[in-house]
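Note that one protein chain is taken out, while the other chains of the complex remain in position.
== chain A ==
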Amino acid sequence: MGQGFFLLFAAVSVITALMVVLARNPIHSALALMACFLQISAIFVLLGAPLLAVIQIFVYVGAIMVLFLFVIMMIDVREAVLQRFVPGGNLPALVLLGLLGIEMLALVLWSDRFSVTEPVAASGGDEIRQLGTTLFADYLLPFEVASVILLAALVGAIVLARRESG
């Protein structure tokens, strides 16, 4: 049952990711990206991380994609580039991508380190409690650094988006 669900979510997420790259209109790209994020959050649930799935939906689908749609509607897309996507436009980059994909696929498929099928039994107890304890005890410094980075990004975004008033 898990395999069927995984194949379904993986197929839909790959198709929507292709639509993100291939779509002509940026709004179509944004909506396809939203669908892709929803599939990825479903995959997080399959991986036994429901908290991460909720965070994914809140942050990505709820905040980041709405921000993207706002910006797309704010700037005029009609006069912007609505050019059709030509895959052969940049041949060296295409060849490089093909080599990268083949290399990574070969490395994953040939190695036997990724053939684990059963997850290690997690130690008992509340999962979110363990996650919080690890985050705020062992990773306190990175957490504080991330909060400072978020503050700097907030100030930077306000300064950048403000109209110059002399």
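By our rule, a contact is a pair of C-beta atoms (placed from the backbone, for glycine too) under 8 Å apart; a residue touches a chain by one contact, two chains touch by 3 or more; residues count from 1.
Note that in this section contacts and distances are computed from a predicted model.
Entry comment: the absent subunit's protein name, as recorded by UniProt, is "NADH-quinone oxidoreductase subunit K", drawn from "NADH-quinone oxidoreductase subunit K", "Electron transfer flavoprotein subunit beta", "Glutamyl-tRNA(Gln) amidotransferase subunit A" or "Putative hydrogenase 2 b cytochrome subunit". Residues of chain A that touch the chain left out of view are 2-3, 6, 10, 13-14, 17-18, 20-21, 23, 26, 29-30, 33, 36-37, 40, 43-44, 46-49, 51-52, 55-56, 59-60, 63-64, 67-68, 71-72, 74-75, 77, 80-81, 83, 85, 87, 89-90, 93-94, 96-97, 100-101, 104-105, 108-109, 114-123, 130-131, 134-135, 139, 142, 146, 149-150, 152-154, 156-161, 163.
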